[in-house]
Structures are given as C-alpha cells and as structure tokens.
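Please read through the structure below; I'll follow up with questions.
One protein chain is absent from this view; the other protein chains keep their places.
Showing chain A:
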Amino acid sequence: MADSTTGEQNMTRLGEEGVRGRLERYRELRITEEELAVALLTPVMLFLLAVSFYPIVDTVWASLHTGYVIQLPTKPTEFVGIENYQRLFSDGSFWNALGVSLFYTFVSVPIELVFGLGLALLLKADFKGKYFAQAAILFPWALPTVINAKIWAWLLNPNYGVISDILVRVGILSAPYPFLSKPDAALYAMTSITIWKTTSFMALIMLAGLSSIPDHLYESARMDGASRWRQFRDITLPLLKPTILVALIFRTLPAFQAFGLPYGLTGGGPGEATTTLVLYTQQAAYNNPGPTNGGFALGSAAATVITMIALVIALIYVATLYEPEVR
C-alpha cells in the first residue's frame, strides 16, 4: 500500500541526495506517477463501468418500466413505478424461490465451511502422494456446475442410480429411491451435491489462510503445553477470521445465485421444489417475454431484489466478522 513512500524513506535514510535528485529528474522527464496510474487504471474502470455498473443501473431502470420488446427495440417503454414489484411480490412462485434459495444457501455454506476447514487441516500435513491427493480432492471445485448437475442426475437416477444401488447394498434402502422426484428429497439432494462440490473450494481458501499463520505461534504454544484443541481455538480460529470472512462472502453470494445446478439437475422441479431465485428470474425473463406483461420487466424486478439481498448479506458478514486490527 505505502511501498513507494517506504522506498523514499529508505533513500532519505541513506542520505544520498544525489540519488533522490536523479530519481526526481527521471520522474519529471518521463511521466508522473499520477499520469501512469490513470493510464493503468482507465481500462479496468471503463470495463467495470460498461459491463458491471451500467447494467445494474439499467436493470433497476427497466424494473420500473413496462416490458422491453425484442422485435421492436426502438419502441419506448413506459414508466409504471413499482407495478412490476407488486406483481412480483404477489407471485407465490417468487416467494417459493426465495425460500428455496435461502434454504440452499444457509444450509450448505456453514456445512461446507466446517468440512472445508477439516479438510484443510488434513491437507496441511506433508505426506506421500500429497500432490495427487490434493489434485483429486480439489477436482470437484473445478467441475463445471451444470456438468456436475448432469453427473449427479445420472448417479441419482430414479431407476438405475448408483447411489440407490449402494444404499440398497448396505441395507439402508430396500429399493431404488427417486431422490429427484420427491420435493423435499430433491432439495436436500441439491444441497448435498453443492456441499460435495464446494467443500473442496472452502478447503482451498482455508489452506491459504492456514499457511499465512506463522509456525512459531504453534511452537511457543506447544512449549507452554497447550493442547491441540487449545491451539486450534486460541491461535487457528482467531487468526483465520479474515479468511473465514472471505470464504463466506465468496461462497454465500454464488450459492444465493445458484442457476446451473437446478437447471441441469431437476430443471427446478418437481413442481417448483428446487426453483432457485435466479432460475425463477431467468424463466420470468425468457419464458414469458410478452410486450407489456412480465418478461424482462418482471425479470429485472426480480434481479434487482436479488441484488439488494446479496448486498445485505455481504454487509451483515462484513459488519459481524471484519476486524481491522487483526492484520
């Protein structure tokens, strides 16, 4: 952050006026730091303005207007105030989707966090074959969500699924169970699949956090006779807090925006049992794009609500977990 100033302080400490003068001269001759900063940052800022900030504003704007007509892009839309929101909030499917998304997010993320931390503690050790084990364990994280959905749709197939097969063999089930055709079971299955996939991502982040904790803290704790559990509670957990904050934000926001998994696994069904908010939004926007009714306007309203909830979730995390003095 303040590296350039540290550099100059070093030089002043050296007391070499000549060096300083030469440095200043080069700065004058070529380009100032500010100019360089503007040149280096402009592309990124333009990018974010065009593809991140403008669309958000446009989504909010569109949510206050009648639908957009694809065939007649020039036809002006009409301002309707909060009408789209009224329609959204009186739609039972919207509230159902909100419930599905909240359940999916707030059940899967804490479990992933605990499993991921355990896995990271396991992977922290050096052992034979670590390289392959780590690659295999991290593989689910790299797996495309929608392909993951296809894989599990086959593994959980109502008639020939291997999960049923295994459960029958060990005696838990007596016949194949149609996990994805029962509303409750489908939601639990979807949540479990995401835990399977993302625990490895959590482990990755936790591994990074663990490796930033200096070893000498553990050494001195051991010399003081602290048990493993004490070391974990009094060193690992507090120092891991910033990592946990990052992990929670990194996982909660995508989980709240789940789309590929329900799309590929169940298509949102049975009924609407696994229709998440984003799946609802996508269906609202693209499956009924009438000129005045619903369509992009309703989709935009739903997207705006998702944005608001995501920001509130992020804010709550930062407010409860952020400790500026830790680092």
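Everything below uses one rule, namely that a contact is a pair of C-beta atoms (placed from the backbone, for glycine too) under 8 Å apart; a residue touches a chain by one contact, two chains touch by 3 or more; residues count from 1.
Convention: contacts and distances are computed from a predicted model.
Comparing "2-oxoglutarate synthase subunit KorA", "YeeE/YedE family protein", "Carbohydrate ABC transporter permease" or "Formate hydrogenlyase subunit 5" against the UniProt entry of the hidden chain yields the protein name "Carbohydrate ABC transporter permease". Of A:80, A:221, A:253 or A:321, it is A:253 that touches the chain left out of the display.
Touch with the chain omitted from the figure is made, among A:64, A:248 or A:306, by A:306. In the complete complex, the hidden chain is touched by one of A:82, A:114 or A:162, namely A:162. Checked against the full complex, the one of A:82, A:114, A:135 or A:237 touching the unshown chain is A:135. Taking the complete complex into account, residues 1, 3-7, 10-11, 19, 22-23, 26-27, 29-31, 33-34, 36-38, 40-41, 43-45, 47-48, 50-56, 58-59, 62, 68, 70, 73, 119, 122, 125, 127, 131-140, 142-147, 149-155, 157, 159-160, 162, 164-165, 168-169, 176, 196, 200, 204-205, 207-209, 211-212, 242-243, 246, 249, 253, 256-257, 259-260, 263-264, 267, 278, 281-282, 285-286, 296, 299-300, 303-304, 306-307, 310-311, 314 of chain A touch the chain not shown.
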